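One structure coming up, written as structure tokens, with questions to follow.
With one protein chain withheld, the remaining protein chains of the complex are depicted in position.
In order of appearance the chains are A, B and C, and numbering begins at 1 in each one.
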Amino acid sequence: MANRLRIAVLGATGVAGQQFVAALAGHPWFELVRLAGSERSAGRRYLEALRDADGALRWFAGGEVPAEAADLLVEDAHTFAPAGLDLVFSAVEAEAARTLEPRLALHVPVISTASAFRYEPDVPILVPAVNLGPCGNEPGADHSALLAVQRRRRGWRGFIAPGPNCTTTGLVLALKPILDSFGLRRVIMTSLQACSGAGRSPGVIGLDILDNIIPFIPREEEKVETETRKILGRLGGDGDAVHLVPRALPVSCTCTRVPVLDGHTEAVFCATERPAPVEAVREAMQSFGADLIALGLPSAPPRLIEVHQDPYRPQPRLDRDAGGGMTTVVGRLRPETALGDHGVKFVLVSHNTKMGAARGALLVAESLVHRGLL
Amino acid sequence: MANRLRIAVLGATGVAGQQFVAALAGHPWFELVRLAGSERSAGRRYLEALRDADGALRWFAGGEVPAEAADLLVEDAHTFAPAGLDLVFSAVEAEAARTLEPRLALHVPVISTASAFRYEPDVPILVPAVNLGPCGNEPGADHSALLAVQRRRRGWRGFIAPGPNCTTTGLVLALKPILDSFGLRRVIMTSLQACSGAGRSPGVIGLDILDNIIPFIPREEEKVETETRKILGRLGGDGDAVHLVPRALPVSCTCTRVPVLDGHTEAVFCATERPAPVEAVREAMQSFGADLIALGLPSAPPRLIEVHQDPYRPQPRLDRDAGGGMTTVVGRLRPETALGDHGVKFVLVSHNTKMGAARGALLVAESLVHRGLL
Amino acid sequence: MANRLRIAVLGATGVAGQQFVAALAGHPWFELVRLAGSERSAGRRYLEALRDADGALRWFAGGEVPAEAADLLVEDAHTFAPAGLDLVFSAVEAEAARTLEPRLALHVPVISTASAFRYEPDVPILVPAVNLGPCGNEPGADHSALLAVQRRRRGWRGFIAPGPNCTTTGLVLALKPILDSFGLRRVIMTSLQACSGAGRSPGVIGLDILDNIIPFIPREEEKVETETRKILGRLGGDGDAVHLVPRALPVSCTCTRVPVLDGHTEAVFCATERPAPVEAVREAMQSFGADLIALGLPSAPPRLIEVHQDPYRPQPRLDRDAGGGMTTVVGRLRPETALGDHGVKFVLVSHNTKMGAARGALLVAESLVHRGLL
Partner (left out) sequence: MANRLRIAVLGATGVAGQQFVAALAGHPWFELVRLAGSERSAGRRYLEALRDADGALRWFAGGEVPAEAADLLVEDAHTFAPAGLDLVFSAVEAEAARTLEPRLALHVPVISTASAFRYEPDVPILVPAVNLGPCGNEPGADHSALLAVQRRRRGWRGFIAPGPNCTTTGLVLALKPILDSFGLRRVIMTSLQACSGAGRSPGVIGLDILDNIIPFIPREEEKVETETRKILGRLGGDGDAVHLVPRALPVSCTCTRVPVLDGHTEAVFCATERPAPVEAVREAMQSFGADLIALGLPSAPPRLIEVHQDPYRPQPRLDRDAGGGMTTVVGRLRPETALGDHGVKFVLVSHNTKMGAARGALLVAESLVHRGLL
């Protein structure tokens, strides 16, 4: 790509924003040119804005702060004007997103990790290979067409394309090949979520999580249930009446927090429409997303799903970085017969701050570029 | 009790055996008079047998080694003769149990935490208030009658009464009030199990469990599924043909290991036969076991199940010691509609080495004493 | 004590304040009658003030919130008037303490865990048996006489008596018997401090401390070094010119944070004035504080220092609750010869939120009551 797209990151000093900055370092198609953050950070060099009152560098994205970002001046998100940008990645909190993102989307596409707009009927929650890009033959399975509808309806030059909750990401990736090959009747899921998903202000404190499990994450279960049905749904209607019809799929979740740094683990039980032999499910998963992979997008991993035969896998510490954190690792694939006539159960690990957040959003952006939508 | 029963603990130096020794300290009905262990420990004072090669005391049951046990000589389990004993608590591994326990049961009752005999048709897996003692009005729900059948069939003066797997214990305690009041159609459970459940030779090593989840515990899921159906089953047949008829209840589990010291957490999803409003389930749970509690057995807690309204509970570190580790703590009680027409889902914490092992076995023994069966 | 002293706790909702509330429950001499907290908490029942925005009870002091405190109305610390009180325990942050504590001390004694006044020349940092109550025969070793000087000089009816930093507490308790018996020439100490020492707003976050060590705690090392010299110093001068002369003892520390919930571990290396055979040091430590213990104060443990022979002790999880969290547990006592001609080195564990904070402050208060100073 001769001219890289000019990119800004909104909410650049938080854990999620740092992941965007890290993921953009050296990106062949995207050039990070501006950063925005809170009033407190505004006016400071990025490297300085990352320090706390005691001078400690609060960098949570691994390695060093990328050189191309370290010296950028952080702008105030509340007065940030998107002139000259091709795309904004937003990593602000939901409440801030509600006012900041539409203001930017008036002028420029916004790809976001915030939940603020996820549940609006003209806003798709895009996951490559699941409901974006090559994603099966079911009519209406590709939700990217909704972006044009959103644009027209709202009179925006840009759009808002939020990614899913980080717990939803691994789940829909693992469910999609089962849905396509065997049909899905019910899904039960219990998550064991990493601390990085809660951010750092204050996030999960040591006093709560050492030698402990927290059995509740506010609003998380509703998000996963609703998003899963929406992402696996289809577009219906015509023209400007095009809208998302969620899949009528019962999904029930319990979401817990565990003393793990990165990588969400999920125990999934599925009832399928048709018999789903374990070997056939494994093959459907292993080959899932081959069309997407074939595009050679910069952030795409060698495979979207990897299935382990070792019964002790996946483990978050060992598997979260598979495919650069972009591969969903599945294991313990077994028949599930308590939930319905047919089915499978399994465990998955998905990197919540990579495929489940910033890097996943980059893959969405790359897919949209490939499709000419960006 | 004027004359306390004379008790031995088999496998006294392991983590489970230590829990028996700790639980028996100062017990009003039971007097610990003998200890048996491996050949390596045999002939040494208990306190010395607990030391490793570097002289470190390997005591995992909290507080100090009870004075009444510290000086007892550990005998060799393989040549241990039960003369003069009223009861043996066995905490040996399944393989050792297979040969040692029947030899003792020939002469004396054996209450065991080993799985070796759990699945034999004339062996009940007793859980007070669930299938022992006052345990509802369903015919055949009390399995203790099977002990006499076992005795006659095997020609033993004693019997073998194993407790359930530590993960089964909390599950059946929480399910029983639901079953009695609303009927049960399906159960899905994901466990987050503490490290103490794996013992110490070697148990779970730090290199595996720090910042990690292990998604597999060999044979655990089959045990929980089978035992739940058996414990919630009923006695059928007459006379010597009396036998256990497991409940035709689909139960499906995924069992994981988490970086928690004590206390198993379980996320449970139930489909019920009849509507099960959350408030009614809460009441059924809170009042569960009142008849048993009323007996005032030494090891019984003030209530068998405690239901939290705080959505962040139960947590293993905060709740494992409720009722001295004998209360199953439930929280996050919510309607479950993905699994069937009616149902509830919830999270429970149960202390795996107390109610789920040694102290639970003591409560069984006390119940049998109360019933005149010991 | 026929009439219990009427007590208030300032800063009652924080981790340290909660420890005061827990420690005062059922106290035979002290009656908790009022609570004060931040503006945010003011006007709410204590139990409600402990809940966060999501309704979760943020109680970190173990067990349940004491019944006598649950219904007390939290008053605003900034307008709190001490009329009718006999004593205030203050657990506010240093900055708030600087203005709030003198206002109260004008009328009533204040015993504090804050550092605000620790370093003023007329303010003693009292540690029972070290520089308060029976504390050896060295002239000026008992610093309690400074309270009257402080009172006169400042024109207060009350006084401010801060306890030491939680890391200093265990150190001075272990050093004092060595000092008295063998003299001290130099002290080197590295601490491995628990997360509870950092409180909860935000305290230490999971993302920082899981699988990690934080090698720096702001201002901690200076505090420990300065306080140790002050506490082990002596009173000099006469009449109103009485003042504290710190001991000319070189003390050098490195303070680190470790993934432990409660209990500070310290590796201490001492050069002594005279030969200090390990057995003699052990005896000096074991018998240390016998005069204080003999007084039978409500919060005093059976012994102030316990010395382990097991080389694997002390461990924070196993030893922090020794003596109800009031005993300093020492182990690994060995000769130290690299630091000087004679010496010992050892490891200690001290409960940072019990002896090192609220319960230690209660023991100070009880000592002052016994001495007629309160």
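One rule holds in what follows: contacts are C-beta pairs under 8 Å (C-beta built on N, C-alpha and C of every residue); 3 or more make two chains touch, one makes a residue touch a chain.
Predicted model only: the values in this text are computed from it and were never measured.
Student: Just name the one of C:Ala94, C:Ala148, C:Ile214 or C:Val245 that touches the chain not displayed here.
Tutor: C:Ile214
Student: Determine which one of C:Arg4, C:His107 or C:Arg317 touches the chain that has been left out.
Tutor: C:Arg317
Student: Which of these, B:Leu5, B:Ala148, B:Leu261 or B:Leu295, touches the one chain of the complex that we don't see?
Tutor: Checking the options B:Leu5, B:Ala148, B:Leu261 or B:Leu295, the one contacting the hidden chain is B:Leu261.
Student: Thinking of the whole complex, not just what is shown, which of C:Arg51, C:His107 or C:Arg186 touches the missing chain?
Tutor: Considering all chains, including the one not shown, the answer is C:Arg186.
Student: Kindly note down the residues of subunit B that lie in touch with the hidden chain.
Tutor: Touching the missing chain: residues 15, 54, 60, 195-196, 198, 200-211, 218, 259-261.
Student: Tell me where the left-out chain touches subunit C, residue by residue.
Tutor: Touch set of subunit C with respect to the missing chain: 186-188, 190, 192, 211-216, 218, 250-252, 254, 256, 258-261, 265, 267, 269, 311-318, 331-332, 336-339, 345, 347.
Student: Kindly note down the residues of subunit A that lie in touch with the hidden chain.
Tutor: Those residues of subunit A that touch the unshown chain are 54-57, 210-211, 310-312.
Methods note: only the chains that are shown with their structure count from here on.
Student: When you average C-alpha coordinates per chain, which one falls nearest the overall C-alpha average? Tell me, please.
Tutor: B
Student: What is the distance, in whole Å, between the centres of subunit B and subunit C, each centre taken as the mean of its C-alpha atoms?
Tutor: Using C-alpha averages as centres, the distance is 42 Å.
Student: Using CA atom averages as chain centres, what separation in Å is found between subunit A and subunit B?
Tutor: Between these chains, centre-to-centre, one finds 42 Å.
Student: Multi-chain contacts in subunit C: which residues touch at least two other chains?
Tutor: 54, 210-211, in rising order.
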